[in-house]
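Left out: one protein chain. Kept in place: all the others.
Then we have chain A:
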Amino acid sequence: METKTTFTPHPELPPPANTVGAVGWLRANLFSSPANSLLTLFALYLLWLLLPPALEWLLFKATWSGTTRADCAPGGACWVFIKMRFGQFMYGFFPEPERWRVNLAWILAVLGILPLLGKRNPLRLPAAVFMLFVYPLIAFVLFSGGFGLAPVETSQWGGLMLTLVIAVVGIAGALPGGILLALGRRSKMPVIKTICVTFIEFWRGVPLITVLFMSSVMLPLFLPEGMSFDKLLRALIGVILFQSAYMAEVVRGGLQAIPKGQYEAADALGLSYPKAMGLVILPQALKLVIPGIVNTLIALFKDTSLVIIIGLFDLLNSIHAATVDPNWLGMSTEGYVFAALMFWLFCFGMSQYSQWLERRLHTGHKR
């Protein structure tokens, strides 16, 4: 008689109860040592102190509906103020019947950028050409008028729209400017090198607030009487010059990180300088410094609020201006909380985009 033995594996034992599930997670992450336990308890205590009053003010006791200051209950935030002024926070003094133009410009921007996000999209090239060469013109016409649209002066631009205009134009101007300056600084031609070094060191050496102040207060004094050009344009040029110097140093960091062999290999292939840079060096260098570039961009986005000192009404200044309306005095906390939220949303968005970009482009160097 044959005995058949079949291997019946012992059913796997479950892991110890205190290493899985919620308990396990808590033990591993919050209470792994006495010191960590103490810190966890302390953090919980802080949250318990801060969170309930904050939530109460922000949400539970806040007033959401109404039209005047009198509708607001004491003890909570008065979001009515934000609601009533929302149009101004978004568009500044842009005439109300024309505000669709601003919306249209942003919608076009989003539509133009979407195809660029896909990896192998047949629309990528046309979309890139559109965004680089056609879109700026369309946006300019939509914002300032012409071709049958009512003209809107830049002094009427404001709010989030102005913040975005300064940030986007600043970024679009500073990135190519910075790359050129970085290449110039590493150039072997002494004149170009000196010019670039001088430019970078000068603009990095002055605070942005001084640049803006000079552009708005001193520059008009040096121009002949009657000749004045747009205040916003002056500020934009200042921002671009200033940021391109910073961008140049970030890009130079990337250029220096590329091993010498890459340069030599490009030369050995007989590539001309533009081709060697454009095909071999820059794609690697820029990829390396994405965190640095995004850092600069986020800083630039937040720096836009400095235009407050030259009387341009960006998001922050529009909010500030609204808080001095006698009908809404005492609403500054609500206003600044709203401003913080808007700035955080945009900066967080940029940071997320950069991380996504890094993941997509990781080809080798990842550790």
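Just a few scattered comments:
Rule of thumb we're sticking to: a residue touches a chain if its C-beta (ideal position, glycine included) is under 8 Å from a C-beta of that chain, and two chains touch if they have at least 3 such contacts; residues count from 1.
Convention: contacts and distances are computed from a predicted model.
Missing from the rendering is one chain, named in UniProt as "Amino acid ABC transporter substrate-binding protein (PAAT family)" (options: "Amino acid ABC transporter substrate-binding protein (PAAT family)", "Ribonuclease", "Stage V sporulation protein AC" or "Peptide/nickel transport system permease protein").
Only one residue from A:P176, A:G330 or A:G349 touches the chain missing from this view: A:G330. Contact with the omitted chain, checked across A:V134, A:M218, A:A265 or A:L345, is made by A:M218. Within the set A:W79, A:Y246, A:F313 or A:F343, the residue that contacts the chain not displayed is A:F313.
By the touch criterion stated above, the residues of chain A touching the omitted chain are 74, 84-85, 87-88, 92-93, 96, 155, 213, 216-218, 220-221, 223, 225-226, 228, 308-311, 313, 317, 320-327, 329-330, 332.
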